[in-house]
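One protein chain is absent from this view; the other protein chains keep their places.
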Amino acid sequence: MQAETIILNQERSVTLTAYIQPVGGSFSNITRRPAILVIPGGGYQYCSNRESDPVAFAYLKAGFQAFVLHYSVGKDAVWPNPLEDYEQAMELIRGNAEQWHIYPDKVAVVGFSAGGHLAAAAATMSRNRPNAAILGYAVTGPDVKGCNPTAPDAVAAVDHKTCPCFIFATRTDEIVPVENSVDFMSALIKAGVSFESHIYSYGPHGFSTCESAVFEPSRLHSDRGPNWVGDSVGWLKEMLGDFGDGVMTEPKCKPYVSEDYGPTLSVDCTIGHLLNNPAAADVIAPIVDAINHVADVQGGDPMALFGSLPLSTALGYAKLPAETVAAMDNALRSIENI
Amino acid sequence: MQAETIILNQERSVTLTAYIQPVGGSFSNITRRPAILVIPGGGYQYCSNRESDPVAFAYLKAGFQAFVLHYSVGKDAVWPNPLEDYEQAMELIRGNAEQWHIYPDKVAVVGFSAGGHLAAAAATMSRNRPNAAILGYAVTGPDVKGCNPTAPDAVAAVDHKTCPCFIFATRTDEIVPVENSVDFMSALIKAGVSFESHIYSYGPHGFSTCESAVFEPSRLHSDRGPNWVGDSVGWLKEMLGDFGDGVMTEPKCKPYVSEDYGPTLSVDCTIGHLLNNPAAADVIAPIVDAINHVADVQGGDPMALFGSLPLSTALGYAKLPAETVAAMDNALRSIENI
Amino acid sequence: MQAETIILNQERSVTLTAYIQPVGGSFSNITRRPAILVIPGGGYQYCSNRESDPVAFAYLKAGFQAFVLHYSVGKDAVWPNPLEDYEQAMELIRGNAEQWHIYPDKVAVVGFSAGGHLAAAAATMSRNRPNAAILGYAVTGPDVKGCNPTAPDAVAAVDHKTCPCFIFATRTDEIVPVENSVDFMSALIKAGVSFESHIYSYGPHGFSTCESAVFEPSRLHSDRGPNWVGDSVGWLKEMLGDFGDGVMTEPKCKPYVSEDYGPTLSVDCTIGHLLNNPAAADVIAPIVDAINHVADVQGGDPMALFGSLPLSTALGYAKLPAETVAAMDNALRSIENI
Partner (left out) sequence: MQAETIILNQERSVTLTAYIQPVGGSFSNITRRPAILVIPGGGYQYCSNRESDPVAFAYLKAGFQAFVLHYSVGKDAVWPNPLEDYEQAMELIRGNAEQWHIYPDKVAVVGFSAGGHLAAAAATMSRNRPNAAILGYAVTGPDVKGCNPTAPDAVAAVDHKTCPCFIFATRTDEIVPVENSVDFMSALIKAGVSFESHIYSYGPHGFSTCESAVFEPSRLHSDRGPNWVGDSVGWLKEMLGDFGDGVMTEPKCKPYVSEDYGPTLSVDCTIGHLLNNPAAADVIAPIVDAINHVADVQGGDPMALFGSLPLSTALGYAKLPAETVAAMDNALRSIENI
């Protein structure tokens, strides 16, 4: 493995450390690798080594190229300096994709605490969006003003261009209230974005990988605290694909939960979304009648029962002929999504 | 193990099945056991066997006494019938605590889908509150009207008497939108109640233990789907204690995250909560000055930084003498919590 | 679940407890189930409850039908009484396969300590062989004389009809020396039988599932002690298949490591075994020449390098045409295996 520290901004002491693994040779089925950018925390006052290399090792072991960003802190943390540091790092990573054996569309970020704020800002506001973001006890909401008064609220910035996120924290975090993580989930739901989340019962702020090597032995935490590391590796493989025979396998999980956010409508939109569009409501009228009938028998409100169901799932339940489904899809795809 | 099915209500076909393990003898360090009541789902139309015994086995293996409730469904599901079935079951379990070798203050519930709604109702509205509740892809919010128009919204009922909860679901649940789980978390946060939660990236509604024995092989789900079972056992041990030498060990995690909800104030309340009370604000004025000074140096908003911190934690950081802390605690405990 | 205790032998107090789960209905993809017979330990003096139901629960949760055998102990333990108790239990289980919804060719045993001896006897000496055996800190060797002077040495009885085994123990077992487990592995290797084994670094004898519910808290053990339970479930699925759509899936692992023990030879026999048969040695002479050439280049002893390799694997390396391989297989299958 090659290790190299690149100075991104001499004046603000911004650096990017690159850990680059080889491809080919003994790694006969690997031609490129996914990558991850580690963004440590430290309240925008410093960058914690406890949340730098030990985190990178976990993803290196899983076959990723890994990078650690030490961004502008202290008086230099005035916004948008840290976000510009991120943009510069991401442009370098994707710009060097060939030389560093990286898939430029498979670059994730993982950030902790204030670094989690920066990772959330990358996911929601940057020009160079990551392909997935892991947010650890991140200050995503307005609480960020407590440590960096110039930094923006990332929860408020979530929209349907936000990348899929993996969120973890402890319920008892005494520094960053867990609302930050739960409010971020709520915002992702409203935007239809994929996510996974793990809120552990108890443990202090700043637990990093929750191993003895990064953690004073006196700090009590749930036994489940270390699980996020392996879980996040599994999640990245679901979102980005896994090593196959010379190419990555297809992702198992999509970045959006429904197709309600595409340029046109389709049978993969939810029934509730389609019914809001008069032209689409006409197309799907027959299936809606059937739904109303089912709801009538069961005694519930049809939209409470079926509004969030993708139309394709309901059509699958109804066992309609494939041609009927294809015709409905064609009709819907001719309708602009507004 | 003794297995027995008790008819709770002949007319509505309500039954409680009890699986009772022995104590003493080979189990030399066990005099009583914690217990769990399993509440299967089925849209208030039926009770699913896939969410009954297979779930009970997991907790039996961990040493719990286990019960399965088949409650009022179909036309009998009109509220409050199902909740009254629960009350009757819980009264029987705690009433027979000695005969069934149960700790009456260590009885949890676990419910799924509509059964998760009933478990959430038990946690928030019942006369016989459980000591912990596990809610699986539960219909906790107003969506419950879709399958049972008479059933109440459990999210709206969360208050500071709600028991600690363990919440799990998948992001892509096509029947019960994941909002139900995330909104329930938000309500628990507002009420200061302990919880743990796991939202998995993808998987269908109704995955029960997510093992091949309860799950059609064609239904795709995240590899992490089965983890909630073992994680919930670990969480129950944190909340209720574990088997020790003849008595249970002390719980590692408290049912409330702060003491902001007790009858009087104390140093274990959060700083933000204390500052809202003028008498308490006077008592803690010296420490607030110190906090303001720290915030001044760091450049942030003091309450954003420290408002959610228990005062005792801040006093620990400040390394004040024990007598000073005790005096402050005494002063605060003389103030009623309003 | 139905629970029933059947008296197998009144005089010797031998009982079989059956825990039977339903099929069909909610379990729409399950028509029958695999089964497991739990054989607790107790030095042939008693049957430990700590190694009875808590073990059964683990396999019930995985979808198995489970049985617990309380066999002849004390003065009744004179051989072959315990083995005859096993035979009677296994005949009952397989005889009732239809009524109890069991696949009669997917019935495993799991035994502990002296019960592990009985399970090993079942695997090696019985008329009614199990389809897989799990042996926990089992007294498989001559040490069994220490607790039952009439009981036979199971290590000495291993032959190529022995079923596949899963073996676990701790290195520091103070009652049953770990040699028992390792010598059993050596015997399985000589017989070509499949196995998996886990010897944990430290822990006392009799740890059962290694959970707090079966284990005095003062007894120290490796954190990995509880892992055998889930690992053995995974292993059983590899050996017996897993729940599919109405039928079990194909096993992923064969009961024999090579085909050196079939009625005729084939390309799936090891090269060393084939060379011991003059007729076969003629058939495979061309490939042996190639092997000798490789060994010559690498500088090693060809049989040390390739003797234990199945011929089919070597042919795969050599990329011979399928017809050549088929012709060689036909020629070998006409040679009796002696």
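First chain written, first letter: the chains are A, B and C, and each begins at residue 1.
Note that contacts are C-beta pairs under 8 Å (C-beta built on N, C-alpha and C of every residue); 3 or more make two chains touch, one makes a residue touch a chain.
Note that the structure is predicted; figures quoted are calculated from it, not measured.
Counted over the whole complex, the shown chains touched by the missing one are A, C. Within the complete assembly, A:D242 is the residue of A:D76, A:D159 or A:D242 that touches the hidden chain. Across C:G25, C:G95, C:G146 or C:P286, the residue that sits in touch with the chain not pictured is C:G146.
Per the touch definition above, the residue from A:E11, A:E98 or A:E216 contacting the chain not shown is A:E216.
Summary of contacts with the chain left out: across C:E51, C:E196 or C:D329, the touching residue is C:E196.
Residues of chain A that touch the chain left out of view are 1-3, 21-22, 25-30, 48-50, 53-54, 57-58, 60-63, 209, 211-214, 216-218, 237, 242-245, 249. Contacts to the hidden chain, counted on chain C, fall at residues 43, 45, 142-143, 145-149, 171-172, 174-175, 177-179, 182-183, 185-186, 189, 194-202, 220, 222-224, 227, 231, 234-235, 238-239, 252-253, 257, 295, 298-301, 304-305, 308-310, 313.
Quick note on the criterion: only the chains that are shown with their structure count from here on.
Looking at the partners of chain A and chain B together, they share no chain. Separation between the centroids of chain A and chain B, computed from CA atoms only, is 28 Å. Note: centroid distance chain B to chain C, computed from Cα atoms, is 41 Å. Taken residue by residue, chain B touches two or more other chains at no position, since every residue touches fewer.
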